[in-house]
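In this view, the complex is presented without one of its protein chains, the others remaining in place.
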Amino acid sequence: MTAFVAKRIASSLLLLLGLVTVVFVIMRLLPGDPAALFITPTVPRQVADRIREQFGLDQPVLVQYLQWLWNALQGRLGFSLVHQKEVGQVIAAAFPHTAALAITAVLLEIAGGVSIGTLCARFRGRFLDRLISSSALVLYTLPTFWVGVLLLAAFSYGLGLLPPSQTHSIGAETLGIFGYVLDYVVHLILPAVALAIPGAAGVARYLRTGLVSALDQEYVTAARSMGVSERKILTSYALPNAAIPLITVVGLDIGTLLAGALVVETLFSWPGMGRLTVLAIFSRDYPLVAGCALLSGTMVVAANFIADLLYAIFDPRIRIVS
Amino acid sequence: MPRIIRGTVLIILVTALAACTRQSGQQGGGAPVTIAIEGDAGNCNPLFTTEVTANEISELIFPALVSSEFDTSSGRLTFGPMLASSWEERSGGRDLLFHLRTDARWEDGLRVTARDVQFSYELYGDPDVASVRQGSLDGLRKTKQGTIDASQSVEPLDDSTVVFHFEKTYPGMLFDAGLPILPAHVFDTTPRKELRSLPPNARLIGAGPFTLDRWEPMQNLTLRPDSSSVLPKPAALRRLIFRVIPDYQARLAHLKAGEVDIMAGLKPEDARQIAGEKGAVSVVSIPGRRYHFIGWNNIDGEAYGKSGGKTIRAHPLFGSAQVRRALTHAINREEMTKAFLGEYGREAVGPVSPMFRWAYNDTLRPLAFDPRLASSLLAGEGWKDTDGDGILEKRNRKFSFELKVPAGDELRSRVATVVEEQLRAVGIEVRIEQVEKSVFWQDLMQKKYDAWIAGFEVPLQMMLDEFWGSDLEKYPFNLVSFQNKRVDEILAAAEGRVREEETSHLWKEFQSIIQREQPCTFLFWVDTPVGVNKRVQGPSIGVLGITQQAWQWSVEEKNGGPGR
Partner (left out) sequence: MNAAGAEGKDSLGEFWRWAAVVLTAGWVLIYIFLSIIHSRVICSGLVSLLLAPVAFLARAGSTDYLWNTALLDYRCAAAVWLGSGIFIVACATGAAVRWKWTQVFLQFIGGKKAGGREGAVLSFGVCAAAGFLLLAAAAPFVAPFDANAQGDLATTRELRPLSNGIAWEISRAVREAPAGEAVLVRALRDADEYLLHRHVRFTRPGSIEYETMLHGEAGLRAHRVVFLFGTDAVGRDLLSRVVYGTRVSLGVGAAAVLVSLLIGCIVGFLAGAFSGFVDRVLMSGVDLALSIPSLFLAVTLVAFLGRSSLTTVVVLAVTGWMAIARLVRGEVMKVREQEFVLAAKLLGVSQGRIIVAHFMPNVLPVALTASVLQLGNAVLGEAALSFLGLGIQPPTPSWGNIIGEGMTSLGSAPWIGIFPGAAVSVLALVSHLIVESSQEIAARG
């Protein structure tokens, strides 16, 4: 078991290093540079050159790379050119919002998907099952941003029930802690739902298939003949077995979400990692891009790793094989 | 299970109700005024400010020698005393002697002296500091070596007198002498090279009507009155808050709900709707200093670039003024202005804004929208469709080009779409390409583009040689590479005269020449509609900036909190 864990950690770290190097190289190859931000009719050319010099952009790429790597290992990710502060601070301001959105979306996914999937398996073959399964298929293929657009048009601009953007209303600081949290949650609903719907549909379909096959197993028939209630069979016998493969699915999902659900963030003006990364790339804010790539890569890799780990813990067969 | 669900729902509902009633009672007595801004104000140190908001904030915190006011009836910039109580010209107008007030103090109690003025200008001009306002010192007297040294050209005679030595007279002297002044005793302890890396908004010790109360990066920035200020007096508001709301729709929603008081940059349709509602929000329109245009590269950019700037040849498509006039005739600018801007914009005839009444040539009318005239003008230049594919040719060259638009600008995108269609109708093929902003400006300055859509904000001083001077090396912002001898003469003649009345006829002639030559197709002047909640009382918002007179604002107290 420890060998397995150690091997996975090692390969994950290597992967991260490769990722960061690739990102670094790509960014440096891009045309245009951050000093272009400051060019206006009134700014003389020497100023732009001086700014470039002050941020060490005139040194060879390899030197910049090694310097950045060395600083990163010590925890100093650099100075953002656009935001004029430490990259760590900028990311720390944006990441919690992404995390909140991702976690809420995944929780909604799991809750929705599991309950619907179980419902379908319970009434398999009947009208309800067929209706929900077909709708799940449709919902699963919906693009997230279109779901977002529909939700916005319906609930925000149409009915005016929910706020269309941002994380809080004006004056939210005056609310006191509970009110502030509630305000945040209200703003979180639409984007999280937009992200969760396709995911929940996928989870539901996946779970339904797993449950149906689990319910056909002999031990279930045996339990049924022993008089165990249908409900208990579902929750205690079939569900745990069917849920294991879900770990991988959800793990992948949460990894991607933590990396920043860019389109939804743009749609709802959610100040998260996705928007930050895109803006950074377009303003050629190299240190910030490198920091963001590092963080999102770490999220994906870590999520995969944890998912694999949990899978191995719950399913002894995997352990034996690897 | 269901019981728990019911209970949770109940609790959530109750708290939601409680949250909704949070408005009243929180904002009594000396309420703050909130301004919604799109991006973080960032660093408000006047040495480094690039954003408009940061500029305005720095001018509220830090004093300047003179205060400026824009007289809308004549369109002239006038100056009044601020840190300087009076000033006089010396040496035939080349030197300005300022008498400083003796009662002005920095927030920490020390007097504002002439040394502070000199020190500030040294910082502005120092290449190690790399301030963005370095250009303001270009008019100062040069040293024997030909460089600019503020320590010599800005001379404190004693604690309350300072002399500015200029190279020669020019209209913008007082403007350039009006940069925000920083406290020497606060900033001279840091090596100049490191000033840029100081934490943003650190040590903002000023002497103006406001001072920095609190700054939450990316969220809000709060100013409070500086009770000891005499420049001109402490602000009447309790707080002035700049709140960051990146999304336009969110800003608008908050303005309508009364949660922010001021929002600039309303879209015309929204401004119209708010003004029509006659509710708690009124709309003030700041007359346009910003114009949009379609730039035609007058010279062959490729040849220019390849030869390192030596070969200046007329552009094969746009080199002829008649062709450029034809293009303008083919584009319906009036319709676009009406459709996209409504009453918050007006058709542009040239680069001089109509708000400068003393210089604007109001006898000129925009070229009429007449596609048939355009076709005949083009035919007159030899452009005919010989092979029937719908595109004009001349000597085996098709009239086809790429129109570059900076990415992410909705207005310009729409304009480009309309332009493409209207030019297609006269036989010109346009391919629209969106380019990232940073790349766009870089390439544009290197004259790589044939046609593009861009915009400029004109300075309040009529100094246009940057944009229209024939020396392309010296004036990189002459993007269209327009070269005309008479225009150069006019610009040179206007440069030396300080009094605007003397130059009025020159500028009117300038506009006629531009009209005739059409170096670019001017589209429209954009007014900036600003939504202001009626509870904010005080001087109306003007051209110089939203918060320029903010120290005079007060809040009309209404019971029950802002309407929702």
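Note that the chains are named A and B in the order they appear, and that numbering of residues resets to 1 at the start of each chain.
In the analysis below, contacts are C-beta pairs under 8 Å (C-beta built on N, C-alpha and C of every residue); 3 or more make two chains touch, one makes a residue touch a chain.
Note that the structure is a prediction, hence the values are computed from the model and not measured.
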Omitted chain - touching chains that are shown: A, B
Residue touching the undisplayed chain, where the options are A:6, A:111 or A:137: A:137
Per the touch definition above, residue among B:433, B:471 or B:502 touching the missing chain: B:433
Per the touch definition above, residue among A:113, A:179, A:251 or A:274 touching the missing chain: A:274
Candidate in contact with the missing chain, chosen from B:311, B:417, B:512 or B:537: B:417
Residue numbers in chain B that touch the chain omitted from display: 249, 269, 335-336, 338-340, 387-390, 407-408, 410, 413-414, 416-418, 420-421, 424-425, 432-436
Touching residues on chain A - with respect to the absent chain: 11, 14-15, 18-19, 22-23, 26-27, 29-31, 124-126, 130, 134, 137-138, 140-143, 145-146, 149-150, 152-153, 157-158, 212, 216, 256, 259-260, 262-263, 266-267, 274, 277-278, 281-282, 292-293, 296-297, 300-301, 304
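One rule holds for everything that comes next: only the chains that are shown with their structure count from here on.
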Complex contacts: residues of chain B adjacent to chain A: 12, 15-16, 18-19, 22-23, 26, 34, 40, 42-43, 50, 127-128, 130-136, 193, 196-197, 199-200, 217-218, 243, 245-247, 249-250, 253-254, 257, 259-260, 436-439, 441-442, 445, 456, 466-467, 477
Contact set on chain A toward chain B in their complex: 31-34, 36-44, 46-47, 50-51, 54, 79, 83-85, 89, 93, 163-166, 169-171, 174-175, 178-179, 182-183, 186, 269, 271, 282-284
